[in-house]
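Below is a structure I'd like to ask you about.
Yeah, one chain of the complex is gone here, protein chain that is, but the others are all in their spots.
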Amino acid sequence: MRYIATIAGQDHEFEVEQTGEQNSFRLRLADNRYDLDLRRAGPSSFSILIGDRVFDFEVTGEGEDLAIASREGVTRIVISDLARRAATSRSARAAQSGRAEMRAMMPGRVVSVLVSLGDEVATGAGVLVIEAMKMENELKAPKSGKVIEIRVVPGQTVEKGELLVIIE
Amino acid sequence: MRYIATIAGQDHEFEVEQTGEQNSFRLRLADNRYDLDLRRAGPSSFSILIGDRVFDFEVTGEGEDLAIASREGVTRIVISDLARRAATSRSARAAQSGRAEMRAMMPGRVVSVLVSLGDEVATGAGVLVIEAMKMENELKAPKSGKVIEIRVVPGQTVEKGELLVIIE
Amino acid sequence: MFKRVLIANRGEIAVRVIRACRELEIETVAIFSDADRAALHVREADFAVPVGPPPATDSYLRIDRIIEAARRTGAEAIHPGYGFFSENAGFARAVAEAGLVFIGPPPGAIEKMGDKVEARKLMTAAGVPVVPGSPDVLETEAQVRAVAAEIGFPIMLKAAAGGGGKGMREVHRGEELASALRAVIGEAKSSFGSSRFYVEKYLNRPRHIEVQVLADTQGHTVHLFERECSIQRRHQKVVEESPSPFVTPAMRQAMGAVAVRAAKAVGYVSAGTIEFLADADRNFYFLEMNTRIQVEHAITELVTGVDLVKEQIRIAAGAPLPFKQADLTQRGAAVECRIYAEDPENGFAPAPGKIATLRFPDGPGVRVDTGVYQGAEVPIHYDPMIAKLATWGRDRGEAIDRMRRALDEFVIAGELRTNLDLHRWLMRHPQFLGGEYDNNFLEKEYRPPTEESLEGERLAAILMAAAAAYKNHSAPTGVKIMALQPPASAWKIAARLDLLRR
Partner (left out) sequence: MFKRVLIANRGEIAVRVIRACRELEIETVAIFSDADRAALHVREADFAVPVGPPPATDSYLRIDRIIEAARRTGAEAIHPGYGFFSENAGFARAVAEAGLVFIGPPPGAIEKMGDKVEARKLMTAAGVPVVPGSPDVLETEAQVRAVAAEIGFPIMLKAAAGGGGKGMREVHRGEELASALRAVIGEAKSSFGSSRFYVEKYLNRPRHIEVQVLADTQGHTVHLFERECSIQRRHQKVVEESPSPFVTPAMRQAMGAVAVRAAKAVGYVSAGTIEFLADADRNFYFLEMNTRIQVEHAITELVTGVDLVKEQIRIAAGAPLPFKQADLTQRGAAVECRIYAEDPENGFAPAPGKIATLRFPDGPGVRVDTGVYQGAEVPIHYDPMIAKLATWGRDRGEAIDRMRRALDEFVIAGELRTNLDLHRWLMRHPQFLGGEYDNNFLEKEYRPPTEESLEGERLAAILMAAAAAYKNHSAPTGVKIMALQPPASAWKIAARLDLLRR
C-alpha cells in the first residue's frame, strides 16, 4: 500500500507491506527500507520496534488528520493513500490563491472588529479582537491586502474554525 | 425494561425507564423508586447522581457478567432481562445438583493429584496441587462426597476455568 | 472537625480540596455547571449539586445557588479554592451569614488586601516596603502622566481590584498609554466589576518572589519560605520553584519576617501569600497579598512537608497550628510546571477540546494535580489550566532532572493543544538551569520551536504509526493491521451528542 504523508509542510511518499507475521511490516521511504514490528498497546497506543529501537506513540485524530504524541512531543500529520491524495491536492491548490481566510482559532466571542470592508491592511495589523476564556486576543492580518469580506459582528459568538474575515 | 441482577447470591428484580431527557432514568426496585442522572465519562466509566449523591463506576466484563469497580471496591454482578433469565436459571439449577465441579482458578501446572477415582473426601480435604507463578497451591474439596471424575494428570498444564475434578 | 464541606470551585483545585477532605475523613460536596456534569471534581466528590449554565457568572459565581447547595446537602463549611469567590469578601460574609464556615481569611482581611491601593497604604504604615508608584487610586490619563513623569517609564497600570495577572499592562512609552489604559479599565470592569486603577514603577529585571504564610485563629502566624514565580507569560505564572535560586539565606529570613508582619497587619487567618517584586540588587517590595490558597502551593508542600489545604481546613475548624516557625524547614527543592490547554503556535491562545489520550508521569518525586481525565472535554468557559506537574529533588538540579523526565512521560493528545513543549524547552535552557532569569525571561527568550526535521528510523516509525491508524480507520482495503476499531470516531459521535444535549 502506498501512502503520502505531510509533516510540517513536507511531503513523504512511502510504501508499507506486511511481511510474514501479523506484526511485521516493511516500509520503503525514498531509498531506504525499514523492517518494523508493530504492536497495538491500546486503542490509540502503538509500540514500534525498528531493529532494537523503541518508538511509542499515541495516535489520535480522525481520518487523514492525525496527531502522533510521544515523549518528544506531538507531531501533526496528514496522511492518505496516493489515489485519494491526487484529488485532495487539486482542491488545496485552488484554496491557496492570493487570499487569506482568517478563522477563529478557538471558540469565543467577538469583542470588536477593527477593520472595515475595503480597508487595505498590512501584515500584522490588528483585524479583530476575540475574547475566550476571559482573555482578549487580537487577531492580526496574516498577509497584506484588502479586506474583501467580514463575516462577523461585535458580540457574536464564534465556533472554532469559523470564517471571520477574508483578505485578498 | 425489566431486569434481574444477582449480587453475592442475592437476586434483585428491577425496572428501568427513561424519563424526559436522554440522561434521566427512573429505577423501580421493590417498593422504592429512584430518579437517576446517568452520564458516561469514558468507554467504561459511568457517573450517576441520585439526588445529590454521587456514584462513580467503572463497569467491565462482557454480556451478563459484569464487574463494577468503585472507590468501595469491586462488585460482581450477573444481569439479564427477565425473558433471558428464565432460560438461564433453568440450566443453572441443573448444574447446581449434588455435584461440585472443581475448576482451575488460574492457569498453571498440575503438580500432584491427591485423590483417586471413587475416593470419599471430606469438605476441605486436599484434592490437587497446582503450581502457578512459582507458588504451589492446594485445591481443597468444596463439599464432601465421592470423586467421580478426574480430568487431569500430574505435569499437565491447565487453563483458567478448566474442569479438574468432579465430586458428587 | 467538619462532617461535610462544600467546594465552591472546579478543576484541579476542587479535586485537591476533595483529597484533603478525604484524608481528614470529611465528606465533600461538589458544585457543577452544566458543562461540568462529568468533570473529575464531580466524579470524585460524595455529593454534587448543579448550580447553573456553563458561564461562570451563571453558576460558579452565583452566591445564592452555592449557599443553597450547602444548605441542602448539610455542608458545614465552604472552601472557595482559588479564583471565583476565593477573594470575595461579600461571598465570605454571605457564607457566615448563612451560618456556615468560610474556609479562608476573615472578610475584613480580604477587603483590606483586595483593594491594591488601600493595601499599599496599609503596608507602608506597617513598615513593609512597597513598589514606588501612585499613592492613591487614579482616575484620568492626565493623572497617570503626572505619576509617570515623577517615577519615570516604564510603569505598570494595574486594576485596584485585580489579581491573577488580569487587569494589568506595562507601559514603556507615553504613546502606549492611552490604549493600555483602555484595556486595563475594560478588563478591570469585566473581570472585577470595578474600573479603579493605580500605577506602579516597573522595576528593572524584576523577579516575582512570594512568601507563603499560615495563620491560625489563636494569633499564631508562620511563614513557609518562598516560591519564585518569575517564569511568566502575559503576567501569568507558568513555572514556579522553591526555594528561589536567587534568594540568599539573609534575604529569605528578611522576606519571611516581613511577610509575617504584613499578614499580622491585616489580622490574617488561614493560608495566604505575600507577593514581592525583587530587583537585581535583591531589594524586595510588597506587591500584593493573595488571600487564598494559590495554584503553586504544591511546591511549598513538597519542600516543607506541610499540607497547606488540610491546614486551611483545620484552622477554619478552630485548631491551632501544629507547628512553630522553628519546626519548619526547607528540604530539597521543587519545581512546578502548569500545563495549559493552549496553542503555542497561535500566541498561546486557549485551545480547549476533547482529550483523546492522556498518560500522566509518576514514580519518584513526581506529583500531578489535575481536573481532567482521558476522554474528558476541556470546556471553553473556564481557565485553560488542565494540570499541574510538580517534582521534588534533593537539590534544584535533581528536581529539574526529574521534571525533564516527567515531562517526557507526559503524553496528551486530542482536539486540544498544550504548552508541554515550552516546559521541555525551558528545562533545558542554560539560563533557567543557572537560575538566571527574571519576569521578562519567557517573553524575551521563548519562540515556539520550528518543527524538528524528522529523519531515519524516527520518521519511518511515525509514518508507520500513521499508516496503521489511518488504515484502521479507513475502508478495509489492503493491509489489515488490527481487529480493533479505534474509539476516536465513536468518541466524536458521543461528544457531538453531548453537545446537542446541552
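By letter and in written order, the chains are A, B and C; residue numbering begins at 1 in each of them.
Assume a contact is a pair of C-beta atoms (placed from the backbone, for glycine too) under 8 Å apart; a residue touches a chain by one contact, two chains touch by 3 or more.
No experiment lies behind these values; they were computed from the predicted model shown.
Novice: From the list C:H172, C:R394 or C:K444, which touches the chain that is not on show?
Specialist: C:R394
Novice: Using the touch definition up top, pick the residue from C:K354, C:H381, C:R405 or C:K471 that touches the left-out chain.
Specialist: Checking the options C:K354, C:H381, C:R405 or C:K471, the one contacting the hidden chain is C:R405.
Novice: Out of C:V306, C:A351 or C:L442, which touches the unshown chain?
Specialist: Considering the complete complex, C:V306 is the one touching the chain left out.
Novice: Looking at the whole complex, which of C:K3, C:R71, C:H172 or C:R331 touches the chain that is not displayed?
Specialist: Touching the chain that is not displayed is residue C:R331.
Novice: For subunit A, which positions touch the chain that isn't shown here?
Specialist: Within subunit A, the residues that touch the unshown chain are 21-23, 37, 39-43, 45, 47, 49, 52-54, 56.
Novice: Mind listing the subunit C residues that contact the chain we can't see here?
Specialist: So the residues of subunit C touching the missing chain come out as 15-16, 19-20, 22-25, 44, 298, 301, 305-307, 331-332, 359-360, 362-370, 373, 394, 398, 401-402, 404-405, 408-409, 482-485, 487, 490-491, 493-494, 497.
Novice: List every residue of subunit B that touches the chain not included in the displayed model.
Specialist: Against the missing chain, subunit B presents residues 1, 3, 5, 7-8, 10, 12, 14, 16-18, 25, 27, 29, 32, 34, 36, 38, 40, 43-46, 48, 50-51, 53, 55, 57-64, 66-75, 77, 79-81, 105-108, 132-137, 160.
Just so it is clear, only the chains that are shown with their structure count from here on.
Novice: Specify, in ascending order, the residues of subunit B that touch 2 or more different other chains.
Specialist: Nothing qualifies.
Novice: Multi-chain contacts only, two chains or more: what residues does subunit C have there?
Specialist: If we look for residues of subunit C contacting two or more partner chains, we find 487.
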